[in-house]
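Here the complex is missing one protein chain, while the rest keep their positions.
Per-chain residue numbering starts at 1, and chain names A and B are given in the order in which the chains are listed.
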Amino acid sequence: MKTSLGVHGKSRLSSVTTAVATLSIAGLVLSGCSSAGGATTSSTGSQTDSGGKITVWVDAPRVPAADAFKTAHPEIPINIVQIDSTVGATTTQQRFAQFDAAKKGWPDAIFFPSNDDVAWASKTGYTANMSTDTPDLVAGYTKTALASCYIDGAYRCLRNDAAPDVLWYNAALFKQWGYTVPKTWAEYTSLAVTIAKDHPGYISGFTGDAYAPNRYLWASDCPTNVSVNPTTVQINLQDPKCTRAESMLSTLTAAKALSTDGIFDADAAKVGQKLVMSPGAVWWGDYLFQQTWKLPAKTMQASPTGLSWDGTTAQMGDEGGGLWGMSSHITGKELANAETFMKFVVSDPAWQVKLSTGLPAFTAMQQPWLTKQASNDFYYDTAATLATFAPAINTVPNDYSYLLYDTGGEWTSTVAKDLAGGKDFATAWTDFGTDLVAKAKAAGYTVVTTK
Amino acid sequence: MTTATTTEALVSGRRAPASVHRRRRPHKEAWGAWTLMLPYLVLLLVGGLVPIVYALYTSVQKSPTLLEPNKTGFGGLAAYVKVISDFRFAQSFKDIFSVLVIWLPIMIVAIVGLALLVHASPGRFGSIMRFIYYIPGALGGVANLMLWVYLLNPSQSPIAGVLHGLGFTTIKQVVATPGDLAVILAAMLLLQGLGQWVVTVNGGLNSLPDDVLEAASLDGANAWQLAWHVKLPMIRQWIGYAALLNLAYGFQLFLEPYLLNQVAAGALPSEYAPTQLGYWFAFVGSDFPAAAAMSIIIVIITLAIGLVVVFRSGLFSVEEI
Partner (left out) sequence: MSAMTSRPPRAPGAGAVRRWDAGRIARIAFMSVVALTFLYPLVGFLTVALSTDNGVAAGTGGFLGLGGISLAGIQHSWGQIIAYGGSDTPHVYLTWIGNTLFVAIGGGILALLAALPTGYALARLRFRGKKLILVITLLAMVMPNTVFVIPLFLEVNAVNAVGKLWPVAVIMGFFPFGVYLSYIHFRTAMPFELVEAARIDGLGEIAIFQRIALPISKQAVALVAFFSFVANWTNFFLPLALLTSSFGTQTISVGIQSLISSSPLFNPTTAAGLSVKLYMPELALATVVSTVPLLIVFIVAQRFLIRGQTLGAVKG
């Protein structure tokens, strides 16, 4: 009891050593007789058949789709699991990694919480090859509309909605203030700066969400997500196609023309009331403006021309447009029912026309959906706005792939964070570039700067 | 060490001299002991040994990625090398230490200070205070996060004035401004953990022998002197104990930065704390060996610091039975 560091200390240390030694020996014994092998994945194992019951995973906004399926197909037993689609949540990925290790437990179909998820889901062998399983459904899309699902030589998912960007503007304000609608990115930039100067507090875009790089960098065809081959990617923020977007964003942020909030932020509804114009996905109209921000009717409008870099061809980004995946681990009746589910969610009017807020990616559903939207006369010129939606699909550069690193996530944790924290855009841009390359390498990719 | 000796004598004075018992019925005793411990040993195996052994085993496998999923087999220390040379490794430890440096000293001082104050307050006032100090502890984990989402949101926070005064208008700004996160996490840990420890250390103080305290009072010590010169040295090991377990707890910080990132719309680094980096390796990188290596590195560092605390404070003296 005299001191705790003397004799006792030494014998305590030796018990620690003994404990560690015991563990190590046990470890060796276990590893010697373990047949579990590494916990790594990619093997598809054998396919199973539940006898018909299917389990589908959907995020909160897609629960109505699953419910509608249940109503339409009471004969198919279905288990609907609601998953977390909050930005930055990785619980879905965690569960899939566990299922892969256990070689069972996967859902039969899933709405990926983030489009990037399709990358790991196809690398791990979860996603079925839709080209062979449901060729008729694949044939129902245009090639551009389903481009995000074309991974390493096959269609690995089906697209819920098309999400090309258009140029949204507040036509009422434009009229009142006497602005003309920009047709090029340069005009957009200079008008945004003017608006910020003439009407402080009014904004012309958002930089704070994970879709912002899609909105600006993808539109510029900046190589952040170019798949050269399955293990090599091209990232080059020094490419002229990147630097033109960089200098544009630098000008816009310096002029305080953009909100540092993201479109999904809780505060965005307030900021959104001051939105004069912004490139944004077609689903912004219904989903953001009408349902979430509750902007007044008869104000917002989509420009028919989009924005171009060269003055002739419009080139816009693409924000999301959810992806449905189906399991490759099933067979028989379970597979048949899962296919029925996939068919329903991508091509049945009960979901795609009646309930879905986005422009259907499935070609045959587009016109009925547009007709239904027209009955709800929300836009400044509803017919003209709706007419821009489907053509916008063809303004999206098509060499962008969803990959194992999360470009949107890197953007929010560097650019969005730096700008919200008051740093300048140059710092934010450097941080973004460094992190993006580091993350791509950490995911195992070889990173090249030219193709 | 005189006080400790006194306590020892008082607390276990009924103990007969050890020599009388030694080696009387060793076999029967040992058999009885192992029988009694059987349920625990089973749980220890299932909940502790198998997982840690599995983690050790996994950590020496080859380190795969989603692009090279078939890299399996014995890999030596490759996973450890990969983890340590990762670009986020050093930063994540810097991050967590910046939280611990703020939080632990305040935590320990607050635990000891409040426990002594409660101890010096007999009667109803003391027990009401103890209950109030405990209440935030009931909001553990996710519940604590909800509380902080409310506190940090400038649009509804009861400290909105302070937040506006600092120039914040959105919760994202509050948590994403450089340097804020460490302070916020430290405050979250403090509010959540303090109560239970105040109650626990207060329980320890309540069991100090009366005669020593009374003797000191009779010698003319006032309340402050009593607390500082008599009570504090007597609970020295307690402080070490609190430091050890809190250190281990703080080092495992995961939930708070993970969920705050969601609240802040992804504006925080998703691999802020070392445990988050381990989580990234396991579930985003599909690299279980690297995740296991990361966990073991965290364990080793926790234990290294923990052992220093243990030996310094003379805790857990297991020999003297």
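Going forward, a contact is a pair of C-beta atoms (placed from the backbone, for glycine too) under 8 Å apart; a residue touches a chain by one contact, two chains touch by 3 or more.
This structure is a prediction, so every number in the text was calculated from the model and none was measured.
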item	value
Per the touch definition above, residue among B:Leu77, B:Ala143, B:Leu166 or B:Val183 touching the missing chain	B:Ala143
Contact residue for the chain not shown (choose from A:Ala72, A:Ala269, A:Ala336 or A:Leu370)	A:Ala269
For chain A, residues in touch with the removed chain	11-12, 15-16, 18-19, 22, 36, 39, 55, 59-64, 67, 79-82, 84-87, 89, 91, 94-95, 98-99, 101-102, 104-105, 264-266, 268-269, 287-288, 291-293, 357
Absent chain, residues of chain B that touch it	4, 7-8, 11-12, 14-16, 21-22, 25-26, 28-37, 39-40, 43-44, 46-52, 54-55, 58, 114, 117-123, 125, 127, 129-143, 145-147, 149-151, 155-156, 158-159, 191, 196, 199-200, 202-208, 210, 213-214, 217-218, 222-224, 226, 237-238, 241, 244-245, 248, 251-252, 254-255, 259, 262-263, 265, 275, 278-279, 282, 288, 291-292, 295-296, 298-299, 302-303, 306, 314-321
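Operating definition for what follows: only the chains that are shown with their structure count from here on.
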item	value
Whole-Å gap between the CA centroids of chain A and chain B	37
Residue ranges of chain B in contact with chain A within the complex	1, 4-5, 8, 49, 52-54, 56-58, 61-62, 64-73, 86-88, 153, 155, 169-173, 176-178, 261-262, 265-270, 279, 282-286, 288-289, 303, 307, 310-320
Contact footprint of chain B on chain A as seen in their complex	1-5, 8-9, 11-13, 15-16, 23-24, 26-27, 30-31, 34, 37-42, 86-90, 93-94, 97, 100-101, 120, 123-124, 208-210, 230-231, 261-262, 264-267, 404, 408-409, 412-413, 416-417, 420-422, 438, 442-445
